[in-house]
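Here the structure is laid out as structure tokens; the discussion comes afterwards.
One protein chain omitted, others in place.
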Amino acid sequence: MSFKPGRFDWKRELAASSLAAVWLALLAGPLALFKINTSDYSLGLRWPLLLKMAGGAFVLSAVWRRFLARRASARRAAQRGEADKPQGGRGPARTWVDMVMGARYRLQIIGLFILGLMSIPFWASPYVVHIFITALIYIALGLGLNIVVGVSGLLNLGYVAFYAIGAYTYALLNFHFGLGFWLCLPLGALTATALGLLLGFPVLRLRGDYLAIVTLGFGEIVRLVLVNTELTQGPRGIGNISPPAFFGLDLNSQVKPHLLKVLPLMSPDLDMNKALIFFIILALVILTIVAVFRLENSRLGRAWLALREDEVACQAMGINRTRAKLTAFALGATWAGLAGVVFASQVTFINPTSFGFMQSVMILSIVVLGGMGSIPGVILGALVLILLPEYLRSYDDYRMLLFGALMVLMMVLRPGGLIQSVRQVYIHRPAASTPAAPPRQEPRGT
Amino acid sequence: MELFLDLLISGLTKGSIYALIALGYTMVYGIVGLINFAHGEIYMIGAFIALIASLALSQAGLAGWGLLVSVAAAAVVYSAMYGWTVEKIAYKPLRGSSRLSPLISAIGMSIFLQNYVQLLQSPNFLTFPSLVPELGFLAPVSHIVNSTQLFIWLATALIMTALTVLIKFTRLGLSMRAVSQDPDMARLSGVNIDRVISSTFVIGSALAAVGGLLIGCYMRQIDFYIGFLAGMKAFTAAVLGGIGSIPGAVLGALVLGFAESFAAGFISSDYEDAVAFVLLIVILIARPGGLMGAAQTQKV
Partner (left out) sequence: MLKLEGLHTFYGNIEALKGLDLTVEEGEIIALLGANGAGKTTTLNCISGLIPPRRGRVFFDGEDITGHSPESLVARGLIEVPEGRRIFPALTVMENLKMGAYLRRDQPEISRDLDYVFNLFPILRARAGQSGGTLSGGEQQMLAISRALMGRPRMLLLDEPSLGLAPLIIRNIFDIIRQINMERGTTVLLVEQNANLALKVADRAYILTTGLITLSGSAEVLMADEGIRKAYLGG
């Protein structure tokens, strides 16, 4: 039943939501009503549960329909009133991003913002610092995957493999040879890049969806190798990974006491190594943002965009597709490798379970949810997807259930992502004497 | 020799079940261009419904073939309902948007359904009864082939045939083929696209349900996670055979079943899960369109 515009029709809404509740009751019936007793395999009946679920469905359906009706009437009003104005928009989140970017003192604003971020370890709890490190790592990962998927349109479902390679490179070199963080950072990145090139060569001529499943397979293969090989310590994982060195100082014993005397808000439980890692990953993320921004606006970046839109046209224009694809793939791998090294130093113990398909899904969701190809979008997406499960922690059991539902909901509500990426559009105003209007920012079509 | 025969038989059995799942993937992909990540969960739900139905109906006094058929009917009907609902909620609203949004939505749906079943029933493995009655004439060779295996092969073969008849000779099948080739032109011919798409999901889900029932009878245990792994492998099989091609899905599934079986038997069972993907990479390098994929020419 679709909704008609106009007055709120009680009977219709009641009927529609009741239908939804009944349908849910039917659907969930066997699974909700009957509970298999694992001891004797008898069936217990759970009428209260089923009724509660049906009731919930009724309420949700009513709320959802109301929401959709409001959205539809808002759209219609907009269409009627502004039929000649351009449509669409970057989304509600865009206003302040664009405001910042357009502001006169934007560099100063951004600088202040970064300073604010840098101050976090000095007043926040260790838990918050930990979360922020994780969020920043995922921002780096998201930006890396964004180059591959968001900008170039190469669907990589096994991105976590490069992340794992970076982490394991550091872990193994540290475990077997005692090599330090700073040496392993480039090494981890290099190994990941090498693997990216290795995978890229045979695989990049495949069509989009075939590429997706092959990369998924690659991710799984890497994980299985990590689990089953003695060299990588298998499922036992590798522990005791050293944190980054800071001029040979032991931060916790030599530096922290001094800081604690000066900074009243700082938490005494904070592991200073984590603080160092925080700064490292923050610096890395800032560098990444700058690098990605420059890349996107370079010749290479435009070649990637062209790849995403129409490969055949690319070839006709003389763009070397293979080189463009390989570069995107390999660069994406590099970032994942870097992030992996930082991750290993943060958690000090890694094993293959941290690098499963779900991680690839998370990172991909960050890119798609945030808005493919859009840097602020990816950042926002990472924040949402990392911080959200933390908020949901209180629902523990239902955490993943809600997460899955939210993923679907977010896609249905905004398929283009939270902050859609922007493309320059030139609008010609046919007024006789005035010159052509300056370029306007228009949302990229999905 | 006996080992070889064993591996052959288990390969054929697994391959048959993969085929039932893979068909759903390939049909949906052929029609809407979507990788239905939640399809594996439909298979899993089919298995769970089958289990619950078998427990409930056997208490009510059903047994033997009657029980099997009723349980199958329940699983099929329910999975079809789930498949239909998932399409309406998670995919239909996203029709026409980028390729990736439906993918993320599908993955979200998959996560949701896994946890949904886990919470409602149990996170642990549950024992599944053997529902296929013993076939007397198999007694002399029962150490090589048992009734369940034979039933799986026959059921799969029968379903394949029925599906082929549907696709080739019925009006619905014609409309499905038309929509997969040119949806707008199909609309201009009077086809109701929504109905055709829903039908595709329903049919695919029904097939997956049978697969779920059969895997339960074969492995004698199920848990909420079986959909994920089987789904990925079945999808790999569909891609292997050329995504969008129905005979391709069956071929890919059988090839995968045999490859897994022989790899587990002769190499190592640890890497059994990796076989699917290694096989995929190898075959796609040689034939980028899959085994039965059309030549990869793109008309400009």
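Order of writing sets the labels: A and B. Residues in every chain begin at 1.
Here is the rule we use: a residue touches a chain if its C-beta (ideal position, glycine included) is under 8 Å from a C-beta of that chain, and two chains touch if they have at least 3 such contacts.
None of these values were measured; they are calculated from a predicted model.
Enquirer: Tell me which residue among B:Leu8, B:Ala178, B:Met219 or B:Ile283 touches the hidden chain in the full complex.
Expert: The single option touching the absent chain is B:Ala178.
Enquirer: Touching the absent chain in the whole complex: find that residue among B:Asn124, B:Ser142 or B:Asn192.
Expert: B:Asn192
Enquirer: On subunit B, what residues meet the omitted chain?
Expert: Counting only subunit B, the missing chain is touched by 171, 174-175, 177-178, 181-182, 184-193.
Simple rule for what comes next: only the chains that are shown with their structure count from here on.
Enquirer: Centroid from C-alpha atoms only, then distance subunit A to subunit B, rounded to Å. What do you get?
Expert: 30
Enquirer: Quick check: in the complex, which residue numbers of subunit A touch subunit B?
Expert: 23, 26-28, 30-32, 34-36, 38, 41-43, 149, 155, 202-203, 205-210, 212-214, 216-218, 220-221, 224-225, 228, 312, 357, 361, 364-365, 368-369, 372, 397-398, 400-401, 403-408, 411-412, 415-416, 446
Enquirer: Can you name the residues of subunit B that touch subunit A in the complex?
Expert: Its residues touching subunit A are 29, 35, 45, 48-49, 51-53, 55-56, 59, 74, 78, 81-82, 85, 89-90, 93-94, 97-105, 107-117, 119-122, 124, 126-127, 232, 235-236, 239, 243, 270-271, 273-274, 276-278, 280-281, 284-285, 288-290, 296, 298, 300.
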